[in-house]
Each structure stands twice: as structure tokens, then as C-alpha cells.
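Note that this complex is displayed minus one protein chain, with the remaining chains in position.
Up next, chain A:
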Amino acid sequence: MRFRIEQRTEPSASMRVAAPVVATVLTLLVGSAMFAVLGYDPLSTLQAFFIAPLNSMNGLSELLLKASPLILIGCGLAVGFRANVWNIGAEGQLIIGAIAACGVGLFYPDPESPLLLPLMVLAGACAGMLWAAIPAFLRARMNTNEILVTLMLTYIATLFLSWLVHGPWRDPAGFNYPQTALLPAAAMFEPFDYSYRLNPSIFITGVAVLVMWLFTDRSFLGYKMSVGGAAPLAARYAGFRESAAVWTGLLAGGAAAGIAGMAELSGPLGQLSPQISPGYGFAAIIVAFIGRLNAFGIVLGGLLMSLLFLGGETVQLTLGLSSSLTRVFQGILLFFLLAADFFIFYRIRLIPEHA
């Protein structure tokens, strides 16, 4: 038997859905092999990585808590990715959003005002958009590659955060630790139940998913942007402006990441320190791809990616394995997903030898 690769006459809808599942299964297989090579029992390690975190109410609360920023940012980024606008600096936009929100939370004159929390959401969104507006302006007006600019701005945002918490914003009563004072209670999301960390900020993510779905599937601008991404020449012929797509794509990602940063601050963190995100901004890129740049797919992708983060933490605690395994799994998952995508457009045809 020989085989031949041939192009499908039209993209396979079933492969489009099957690819993330196939990629997940293959990632698990490679993961087991990896654990075996490292000298751990594959089954019990996989159990510790992917099942144990979900075995308790606390685990489920943590799963949603971590999925929330991933889904939120994934939705924002996907708006840009659909139009071939490559914002890979969501991590920086998240940091700037958290900084702006923290500024409002710490320095607003009335620390008990019920307005505080909404103002912080607004500050986070605006700051994230502002940080994303730099690459948007540079790409739209100066033809500068947004991949490199968004990434460079992430390094700059990290350094800015480090300066703030080591310098002007350092808590004077904080025993010289590089962190800000704790935010007042009115600047925090109140958890649903004080035994767990999950808080109402997940409703923001819920709204974002709906908005993203309405925008991409029901709005004309969303349609124009998708055409621009899939067929730039056709879009230009139809008179769709590229710069509108660039601005919308980047600002959507910036706003989402900024709000996610705010929600992290007003949720699990409570104060700024040099490390405020375990890489949600980067992982959200993968979430957007696994979710097929589609709102409901991103929800599933976000839950899966959240599980990878949780599993990484669990095996670090229980088996002493490094939590950097999370990034290894993220990379492998994306590799397999991209490879599986090939079969949306192509198929393998077996050719009998005698033919």
C-alpha cells in the first residue's frame, strides 16, 4: 500500500472539531511517555496531573478561577487573530491593566466607595487598551510589525511593574518586600464562599464570551475583519480598511487582558508584586487557537489550559516535579493541534500497490 496526500475539495468541518480532541489525546500519550522516561509511573502521574486537581470543590473553584482570565484574554486575542493581527503581548497588557487598577484601588480618595470596583475595571480596560494602542498605531500608521512591538512592550511592562513595587509603590509597612500595600476591601471581588477563591469576576468573562460571539458571528465589522484575515485582497477590493481591523483587533485584546489583570489583582492577589501572572497572556494565545478562534471553543480551550496550570502545580506539590512541565505540555498541545489542522484541508488517500 502506498499513500498520497491530496487537497480536500472543501475544508472538513468534522476535522475542524476533531482536531483539538485528537491533539489533546496525543498530548496525553506523549506526556505518559515523557513521565515514563523520567522514571515516574505514567498512569498515576497523569492521574495526579489531570484528575486529582478536579477531585474537590476547591479544585473546581481553582479550575474556574484560572480559566477565567485565559478565556477572557483568549476571546480578546481571537478577535485580532481572525483578522491576522498578531497581538502576542497580552501578558504586558495584563500587567499594565493590573497596575492601573491598583493605582485606582490604592489612591482613590474614598477607600470604601462602592464605585471603587467598577472604576478599577474601567481603569484596567483603558490601560490595557492604551498599551495595545501603541502597536496598533505603529502598525496602522507606520507599517511596523505588531508581533515584535507587542512583545517588546511586554518586557517593558514587566520592568515597569518591577520598578513600581521596588520603588514608589512599595508598601512602607511591608518589611521591605517588593510589593504594594493590600487593597481595601471595597477594591476586592468578594468570593462566593470564603472557603474558596472563586469570585464574581467570572461573570465579566461570561459577558466577554457573549460579546465576542455577537461580534464575530453577528456584526458586520466582525465579518469584515474575518474576510480581511482570510482573503486580504478580496477585503481590499470590497473596500474594507485594514487599519480598522488592526485597531479593533489590538484594542479588543488589550481591553480583555487589562480587565483580566484587574480581576487577578482584585481576586486572588490583593496586591501587586513583581510576578503577577504565571503566563496567562501567552497561554491565552494557545487557548484562542484550540478554541478555533470561536467564542464557545475558547471556553473549552480555557478550561483545558487551566487544567494544565493546575496539574503543573499539583505535580509540583505532590511529586516534586517542576511546574515548568505546564509550558512543555502547552507547547506540545499546540504542536499537535497545528499538525492536526492539516487534515482539515488535506486527506491521506491510500493507493493499492497494483494500481
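Definition applied: a contact is a pair of C-beta atoms (placed from the backbone, for glycine too) under 8 Å apart; a residue touches a chain by one contact, two chains touch by 3 or more; residues count from 1.
The rule is short, and it goes like this: contacts and distances are computed from a predicted model.
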item	value
Name of the absent chain as recorded in UniProt (options "3-oxoadipate CoA-transferase, beta subunit", "YeeE/YedE family protein", "ABC transporter permease" or "diguanylate cyclase")	"ABC transporter permease"
Omitted-chain contact residue, chosen from A:15, A:46, A:73 or A:88	A:88
Residue of A:28, A:148, A:211 or A:319 touching the missing chain in the full complex	A:148
Absent-chain contact - pick from A:114, A:167 or A:352	A:167
For chain A, the residues touching the chain missing from this view	86, 88, 138, 142-145, 147-149, 151-153, 155-156, 159-160, 162-163, 166-167, 282, 285-286, 289, 322, 324-332, 334-335, 338-339, 341-342, 345-346
